[in-house]
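Just one protein chain is left out here, and the rest sit where they should.
And now, chain A:
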Amino acid sequence: MSDVIAVQTEDFDHSALYNALRQDSLSNGAIVTFSGLVRDFNQGLAVGDLFLEHYPAMTQISLQQIVAQARARWGLGKIILIHRVGHLAQGDQIVFVGVTSMHRKAAFEGAQFIMDYLKTEAPFWKKESTELGDKWVQANVSDTTARQRWTGDE
């Protein structure tokens, strides 16, 4: 049961990651995975490519803290979290989160918690090339609201 936390430019193989999660303890009968992809339309504009910037010295620390919080709260089995940086095209995979647990509730909630915190705390920034030129993506209030449900301070 060793977690995998990676920030990389390379693509990832969903089925290989799923199989790695399956190799976890047989006591864990639930696996939940989530993948995020580059959309063709965002915030009202057609989007071409995407550039993902990050703060390298802080990114790994931030992701480790989020994973540690999820584990402390739900007692999860194995956790895999991968986030890509650099140039990405429409349809490309951006992020993967996969967790195992004994039962489905902890796996669903743990995966959702990791994504909600990642979207509001991990130091990544997206710049899109749109029909109107390059544009930094603005943060969504709905992402902050999604995170707040875990702390109850909505």
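Going forward, contacts are C-beta pairs under 8 Å (C-beta built on N, C-alpha and C of every residue); 3 or more make two chains touch, one makes a residue touch a chain; residues count from 1.
Just so we're on the same page, contacts and distances are computed from a predicted model.
Chemist: What protein name does the UniProt record of the undisplayed chain give, "ATP-binding cassette domain-containing protein", "Dehydratase", "Hydantoin utilization protein A" or "Molybdopterin synthase sulfur carrier subunit"?
Modeler: "Molybdopterin synthase sulfur carrier subunit"
Chemist: For a quick check of understanding: of A:2, A:15, A:138 or A:151, which residue touches the chain that isn't displayed?
Modeler: Hidden-chain contact among the options goes to A:138.
Chemist: Given that one chain is not shown, which residue among A:17, A:99 or A:118 touches it?
Modeler: A:118
Chemist: So which of A:21, A:52, A:70 or A:111 would be touching the chain we can't see?
Modeler: Of the listed residues, the one touching the omitted chain is A:52.
Chemist: Could you please point out the chain A residues that touch the chain left off the display?
Modeler: Within chain A, the residues that touch the unshown chain are 36, 52-55, 57-58, 61-62, 83, 94-95, 115, 118-127, 136-139.
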